[in-house]
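Missing here: one protein chain of the complex. Every other protein chain is in place.
In this document, chain identifiers A and B correspond to the written order of the chains, with residue numbering beginning at 1 in each.
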Amino acid sequence: MTVAGGASPRLPSRRRIRPADTFLNVWGVLGLVFLFFPIVVIVVFSFNSGRTLQTFDGIGMEAYVAALSNPAIVNSITVSLITATGTAVVATLLGTFAGIALTRQPGWWAPGLLILLGLVMVTPEIVSAISLLPWFVTLGVDNGLAAFNIGQVRLIIANSLFASAVVTFIVRARMTGMNQSLEEAAADLYAPPFRRFTDITLPLIRPAVISGALLAFTLSLDNTVVSSFVSVAGSTPWPVYIFASLKASLRPEIAAMSTLMLVLTLIVLAIAALILRRDPSGSGGGAAGLTSAMVGR
Amino acid sequence: MNQPQNVRILIPEAMKKSVSRRMFLGGSAALGVTAFLAACSSGSGGGGSSSGGLNIYTWGEYDDPAVLTDYTSAKGPKITLDSYGSNPEMIAKLSAAKGTTGYDICVPTHSNIQQMATAGLLTELDHSRLPNMKNLVAKVVNTPFDPGNKYSVCKDWGSTGYVYDTTIIKRDLKSWADFLDAAQKEASGSMSLLEDQSEVAYTYFYANGIDENTTDPAHIAAYRSFIIDKIAPHVQAFESSTNASISSSARALIHCWNGDGRLGILANAEPDRYKWVWPTEGANLWQDNWAIVKGAPHEDAAYEFINYVLDPVVSLKELLYIGYNTGIEGIEEAAKKADIKRPDMVFISDDIMKKLVYSQMTSAEGTIIGIYDELKAAAGK
Partner (left out) sequence: MTAVEERSAPTQTAADTPPGRRRLRLPGGLGAVPISLWILLFFILPFGLVVWYSFGYKPGIYETHANDILSLDRYGEAASPAFFAIFLRTLKIAVTGTVLCLLIAFPMAYWMAVKLAPKWRGIVLALVLIPYWTNFLVRTIGWQISLSPTGFVSKLLQWANLTDGPMHVLYTSAAVQLGVVYNYLPLMILPLYVALERLDPKLLEASRDLGGTAWDTLWRITAPLSAPGVTAGMLLVFVPLMGDYITPTVLGGASGSMVGQMVAAQFQSAQNWALGAAMAVLLMLAIFGTSAVVGGILKVAGRITTAMTSLKLPSKEPS
């Protein structure tokens, strides 16, 4: 029998559901238009050569030039990228080991850790923000651990919590589906745990680790609320810069830089999709595999 | 001989990809380490002037961007600006972070200076490093709220009023009573109040002939019921940095300070659309001051910057942009010679000055802040 959605002519039931098909097609396309609407607006307004973002006042590339030559903007983008990389590294390390441990050797502690990770994921950002700032100040000032006064350190720590929970779930989902006998076989062949890990486990969970790292990177780039609470002057990440401009006045440079960042994100994701596509064990191909991994199934 | 063969069959993919995977792991580790090191060196707040910057925590759109770039070209340090919309917001950030904000300069309004000094948020100023202080007029130095200028130096001073869109509000508005009335009528849903708790209270007090620094519980209770029952439903936004809204004609009635009003009106495509009002009952008189944050990482640059801005030529540039009186000797003549636009909004005439009252930190401050929070919660539809 044919797969749903494929062409199967002359079945009487087909004619009955055709209006539903058109409805779904229209709905789907409208949905995509809806999703892209503000993005298109931002991209269009990035070519606004006026003074404020909201009032369109002529078309030009001035905003792009201004954005790239504005030291505050460039600095905040740099801070964001460094933070995102740091977060990806930390979250991937923490999350991969935790995911493996949860699947391979779950003990009495496993339910507890799962609840903890779930708690991290359901806590609203604002609650994390208000708890981390006093905590950093307590650690950094009251207890003299100067590392916690460094803006970048604070940002990486703040962003890595949620990200490491996400990576844990992704890796765990991936590993649950994997047969343990490969690792057992390696152990039988006297491979020490480290080599078992690097030669067997890691390559098999590679797509999960990569998608986890990417997700951590992108989540960190997007983090606004917690970052705005804990950031230190001079290490202002990009979304916090925008948030601050929101209160004063928005300039077209912001739209310009956002468009550039969007292009950057797309390039990174395209590379990721390419890497994942080449992996034969990724389910359903690049994008779907990434999604499945993201949602943790 | 057979066993290596079997191992290859056993895990073919892994073996093939082992090199690239190791490179990936090693690469990311290296990247992480480099990133961390780079971050530590660039983000070190306590590194002193080695990173050569200057972090200013000030109000929105409160400095001429040209002045800032001129300073960087003349003296070196790159300036980063962060802004806040009210004094409590600034104080909350500084006191929560206990000196780790990384800010060098902040700009408190006069009434907050004693409180901030007591809370240990400000550094005592070394006047020998601010020789240009002599350029300030007598009125703005050695004031009751900071005797001897121990902690602050005048940045500028001004007053509060409002602007309204003459195409929407067709009648002439002249007073705070008119402001509150129009807020409930023509400008309902299209008016904004300053984010300043006390300023909002002053609109009511002045409209009802009450001293702005009152601590009478009856007055404050009356203010509370009025603002929450009558005004809250009509407020569209709480905004301190109003010139963007004025210049884009975003609202019909905007509570603002004189300099912001001027900036907005001048930047609006239709300069006559908005009318500025010096309310007849009088208004708040305030002075904003440069102060150095305790724990400032770039104290030298901070002193240099403040001294730089107190120079009459630089001060004139600032004044021409921000539209507030910077308190420098002879600035009014210099501005008029420079053909300043809308001098009436910058240099306050004597008969208006007579009605302006300096705000004070009173015992009612806590209650007023509480009422403002309630107002924010009740605001809008």
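Points to keep in mind about this one:
The rule is short, and it goes like this: a contact is a pair of C-beta atoms (placed from the backbone, for glycine too) under 8 Å apart; a residue touches a chain by one contact, two chains touch by 3 or more.
Here the structure is a predicted model, which means the values were calculated and not measured.
Checked against the full complex, the one of B:Gln236, B:Asn284 or B:Asn325 touching the unshown chain is B:Gln236. When the full complex is taken into account, the listed residue touching the unshown chain is B:Glu89, out of B:Glu89, B:Asp181 or B:Asp311.
Summary of contacts with the chain left out: across B:Ala66, B:Ala119, B:Ala338 or B:Met353, the touching residue is B:Ala119.
Where chain A meets the missing chain, the touching residues are 1, 3-6, 13, 16-17, 20-21, 23-25, 27-28, 31-32, 34-39, 41-42, 45, 53-56, 93-98, 100-102, 105-107, 109-110, 113, 116-117, 119-135, 138, 157-158, 160-161, 164-165, 168, 179, 181-182, 185, 187-190, 192-193, 218, 221-222, 224-225, 229, 238-239, 242-243, 246, 250, 254-255, 258, 261-262, 265-266, 269, 273, 284-288, 291-292, 294-295, 297. By the touch criterion stated above, the residues of chain B touching the omitted chain are 2-3, 6, 9-11, 86, 88-89, 91-93, 95-96, 115, 118-119, 189-190, 192, 235-238, 248-250, 365-366, 369-370, 373-374, 376-381.
Everything that follows uses one rule, which is that only the chains that are shown with their structure count from here on.
The centroid of the Cα atoms in chain A and the matching centroid in chain B are 34 Å apart. Chain contact summary for the complex, chain B toward chain A: residues 7, 10-11, 13-15, 17-18, 21-22, 25, 28-29, 31-32, 35-36, 38-40, 42-46, 51, 53, 55, 57, 60-61, 78, 80-83, 85, 96-104, 239-241, 243-244, 247-248, 250, 267, 269. Interface residues of chain A facing chain B in the complex, by the touch rule stated above, are 51-52, 54-55, 71-72, 75, 78-79, 82-83, 85-86, 88-90, 92, 133-134, 136-137, 140-142, 146, 149-153, 156, 182, 185-186, 189, 198-200, 202-204, 206, 213, 232-236, 244, 247-250, 280-281.
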